[in-house]
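Omission of a single protein chain aside, the complex is shown with its protein chains in their original locations.
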Amino acid sequence: MSAPPLVETKGLSRSFGGLKAVDNVDFALPPGEVRALIGPNGAGKTTFVSLICGRLEPSSGTIAFDGKDITDLPAHRRVRQGIAYTFQITSVFANLTAYDNVALAAQRVHEDRHRRSERVLRRSILDALERTGLADRAAQQAKHLAYGHQRLLEVAMGLALQPRLLILDEPTQGLSDGEIDNFVGLVKEIARKATVLLIEHNMDCVMRLADSITVMEAGRILAEGAPAAIRADARVQRAYLGTAA
Amino acid sequence: MAFGPHLLLATLEGLVTAAVLALTALGLSLVFGVMRIVNVAHGEFFMLGAVVAWFVANAIGAHPALGFVAALIVSPVVVGIVALVAERLVLRRLNYDPEATIVATIGLLYVLQQLALTFYGPDARPVAAPFSVRISLPWFGYSGYKLAVIAASLAVLAATWFLLARTRIGLVMRATQYDRETAQAFAIPVDRVYAGVFAMGAMLAGLAAVLIVPISQAHYLMGLDPLLLSFIVVIIGGLGSLTGTVIAALVIGLGDGIISAFFQPTLAKMIATLLVALVLVFRPQGLFGTTAR
Partner (left out) sequence: MSAAAAPKVWLLHLAVIGLLAALQFLLPDYHHGVVAKVMVLAVFAIGYNLLFGYTGLLSLGHAMFFAAGLYGTGLAIQHLGWSAPLALLAGVVVGALLALVIGLLALRTTGVAFMIVTMMFAQVLYLTILYFSRWTMGDQGFVLPQGVRAVDLAGLRLDLTDPATRYWCALSLFAVALFASLAVVRSRYGRVLIAIRENEERTRMLGYDTFSSKLLAVVASGTISAAAGASYALLFGYVGASFASIQYSILPLLWVLLGGAATTLGPLAGTLFMQYAVDIASGFTSAWLLLVGLALILLVLFFPRGMLGTLRERWLGWLP
């Protein structure tokens, strides 16, 4: 790997009382890659990415983003550095319209780049909505959207942040097969400009999208590598109790 | 009086305060622990207990002991009923939302307080103690009734502990406190548990007031001080923790007694409130409680 990793963790750990949710994880994600993070429930996947984006503080270890140590950087500053996170448990602004939800994300980026034009702002909001297929629902209140569409709204907000690293936490939950197909196309398009870290249970999705896969179990990395190799890995198959594809 | 006996007197007075405060604060703590709501009208349940006690004792003109015993039984029951009505009509409808509950209980505070003003009046009136025995200590005589209050409080605290730790009702309460949803899955009637706990919390306050009313008089504004002190106790001791509440009540009751004997009450209250606010800011779980789930 010639380029330095976009995200790198060393000895990253997080405990809750007696439970080691993330246990001494060394992880490196090169820029431009689509990495899938898989593992059984309770493996620590969401905790791990929460540590990266700053929602949680580590018990020990370090995190570096684009070569800079961000371990002590507060969450909102990491987002401004270019890390975007879509929540596993949908967390949109229920009482605002889809448009206003995305606007909050786009507005912040717009301001950071000192842009003044309302038209450019509006364009980037509509762009994010169009790419996620929510353009015709822009005026609907988020709480009135179907569950799957709320998940897509999360992705749209992530897109509007124009991040360098987009972390997607189980984004296809609740989506129909057709919507999942669209979604796969969307991620492939995003991956042209951004690095993607994808937590997914839908193995079909993973196989279609991932450049490489990291498997977690009980807070540790069990295996890492190309999709075909992971699929064939006996330890991974055992961790999933025999189901890998 | 020399310093030593003065300190002893202050300590005894502090113990009486602590005894009553422990019961009152326990009521508040139980309600928060199980229901996760703050009842700002808690002090008014206390006041209500005292006012009802006066009405009962006054109605039963005979021997003060009779009147007192009657009040001891009737007062907590009346307070409990008022609490149940409030819980049914208001709190349940709000689905125990923390912010809405606080606003509603503030409203309840004013309603109870002003009703007391209307029907009981603005005056402070005494209730006769059931007996007036003086215990002769080497340095001063001390009211036997006050010592009885301490004993009574200990008995009620012990009974409450027994209820919580050793009976099925207590188990149900603790289960609901720990995890409401799972408790429901186990067919525990959470709504009824909540009603019961809320009533119990109010009754503890009412009972404490009946104990104290022969010592200090019944007045329609007497609920505010116990409310603030209970808040302080519960925050220091840790919301929902019985041991913490008792220890904190002891510390604050004694502290209040001793400080009041030697310092100006306003200054003491000022410093106490400021310290407690800072504790809450920097250590939200109090000194004994665990961080909320």
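In this document, chain identifiers A and B correspond to the written order of the chains, with residue numbering beginning at 1 in each.
The rule is short, and it goes like this: a contact is a pair of C-beta atoms (placed from the backbone, for glycine too) under 8 Å apart; a residue touches a chain by one contact, two chains touch by 3 or more.
Everything quoted here is computed from the prediction, not taken from an experiment.
Visitor: Identify the residue among A:Arg80, A:Lys188 or A:Arg238 that touches the chain left out of the display.
Guide: Residue touching the absent chain, from the options given: A:Arg80.
Visitor: Kindly state which of the options B:Gln113, B:Thr160 or B:Thr176 is in contact with the chain not pictured.
Guide: B:Gln113
Visitor: Applying the definition given at the start, please give the residues of chain A touching the unseen chain.
Guide: Contacting residues on chain A, toward the hidden partner: 53, 55, 75-77, 79-80, 84-85, 87, 91-96, 99-100, 104-105, 107-109, 111-112, 157, 161.
Visitor: For chain B, which residues lie in contact with the unshown chain of the complex?
Guide: Chain B touches the chain not shown through residues 38, 90, 93-94, 98-100, 102-104, 106-115, 117-118, 228, 231, 235, 264, 266-267, 269-270, 273-274, 276-278, 280-282, 284.
Here is the rule we go by: only the chains that are shown with their structure count from here on.
Visitor: Chain A to chain B: how many Å between their CA centres?
Guide: One centre to the other, that is 50 Å.
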